[in-house]
Every structure is written in C-alpha cells, then in structure tokens.
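In this view, the complex is presented without one of its protein chains, the others remaining in place.
What follows is chain A.
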Amino acid sequence: MPSLFRRKRLMIVLLGFIVLVTLIGFSIRDRDSLSTPEKFLQDSVGWMQTIFHKPVSFVDTTVENVQDMFNVYEQNQVLKTRLSEYKGVIQENQRLNKEVDELQDTLGKSEGLSDYSSIQATVIARSSDRWFEQMTINKGEEDGVEKDMAVMTSDGLVGKVKSAGAFHSTVLLLSGFDRSNKISSWVVREDKEEAFGLIEGYDDESGRLLLEGIKLDEELEPGDTVISSGLGGVFPSNLRIGTVEEVVNDQYGLTKTAYVEPFADLFDINHVMVVDRSVETIDTSSEAEGDES
C-alpha cells in the first residue's frame, strides 16, 4: 500500500514541523526560570562534565604551569617595580574607604549600590554552537545563583546568568548581548564628570561592545574606562567593563555611540565570580522594557 505509507510519512513530517514550531515558541520567549525537565537534564549533564573536567583540566593546567615557569624571571622583575607603586595606592585606598564609611555613617546609609558578595564558580563547558555565546558554570540555585546576576573574571565583566539550574547555571557572555540585555554604565574620564550610556549590544565584526545613548555634548577620549552604574536594577555599580576605543555619532545624529573593548578575554575563561548585589534588586520582568540590567 504505497499511498498509505506516503500519507503516514507526510503526517510525520507535518507533526515534526508542528513540534518544532511549538518547542521554539515555548523556549525562545523570555522565561523566568527553566522547566523542571530542563533543569534535571542540565544538572545531569553538568555532573558528567564535572567528572570529565577534572582530569582534562589537570593536564591542561600542568602544561600551562610548565610554560609559565619559563617566564617567571621576567615577570618577577616587572612585578617588583610595580610593588612600590601599590604600597602608596593601598594607603590611599584605606584612607578613602574610611572616609566613605564615616560619611555613610553620618548619612545613616549603610548599603551602597557598589556592595556585593560573590560566588566563586568554575567554567565546565561552553556551547558547542558558536551562534550561542553561552557557557555552563558549576554553581546553581543551591549556591545562591539567580537569573540576571552579573558574572565577572578578575579582569572585568564577562556576562550575566541566563538561567540557573539547581547545581549548574548557564551564563550569557557579553558577546551574545543584544537590545534585551542592556547594561546601564558610566564612562569614567579624567577631571570630568562621568558620562552616562547604555551597553546595548555587541559588534561581531570588530568584537567590541556598543555603548549607546551618550549625550552629543559629552566628549569621550579613546582609553576612557567604562564601568557599570548600578542603576539598571540588577548589577552592582563599579564593575569594570572595558575601555572606549572609538566614538561615532549614531545614525540619526542625536546621540553618540562608543565602541568598547571589554577588559576580560571572552574566550579563555576558566574561573568566574557570580556577583550578588547586596541592595535589593528590582523585579525587571514586570517592566515593559524587558530586562535592563
């Protein structure tokens, strides 16, 4: 019965198409948390990755250590010269910290936007599809990780938590940011006030972040530092993001757009900190804008 067979095959193709559209529609919308089966699968694969990660990374770090040993002498020389500078900076820092504490005491304000606690995590895998700029870390909701928290390395911001499972979470890297993941930020300039802007995306071709909505009369220099402002509701302030490389007027000539080179290397990431802001975060899902962070 060829006609029946053909009809069955057609049915399967149609059914497959319906399943595809339904699943994409279900998963691509902005979800607050993953469904339970997804969390379960993510955690089980995460455990296996952790098991395989141990021996492989051991070999990896041993090779790196041997390579490092050849550079130790030169590095030591450079570091010694730096050390004397740091002593001065530390003293100044202590003095300033004390001053800030005193001022905050007089104001009766104990928590600032820059206060945060951090959760240490290790990167155990990265998305195999390069169109998805995300990676898996070995800490989840049980360790206090929540959706939309900032993720940093010692160099600077690398991304934010896209979804948290029970013991593992997925991190969306800066290179995967778009208009629905804005970062409210400040450009720190010498002798001038900070300029405000929003990180609104990533330029794939040059590998730089787009800092948009800067006022036309603000003058930025290449080399100025970009930090998070903490006004977006989720990220604390003073997280280092990157340096301004190039400033252009936007397509309508109303604001300026700066290209920002991220401090952190977005490709070679091994250990990260998940940043938990001390000040209560604002529930952004209720805002019409989507999640500005």
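Remarks
Note that a residue touches a chain if its C-beta (ideal position, glycine included) is under 8 Å from a C-beta of that chain, and two chains touch if they have at least 3 such contacts; residues count from 1.
What we mean here is this: contacts and distances are computed from a predicted model.
Chain not shown in the complex: UniProt lists it as "Rod shape-determining protein MreD", one of "Rod shape-determining protein MreD", "FAD-binding PCMH-type domain-containing protein", "PTS sugar transporter subunit IIA" or "Multisubunit potassium/proton antiporter, PhaC subunit". Residue in contact with the omitted chain (choice from A:Asp32, A:Asp191, A:Asp217 or A:Asp268): A:Asp268. For chain A, the residues touching the chain absent from view are 16-17, 19-20, 22-24, 26-28, 38, 41-42, 45, 48-49, 52-53, 56-57, 60, 123-132, 134-136, 162-163, 170, 265, 267-270.
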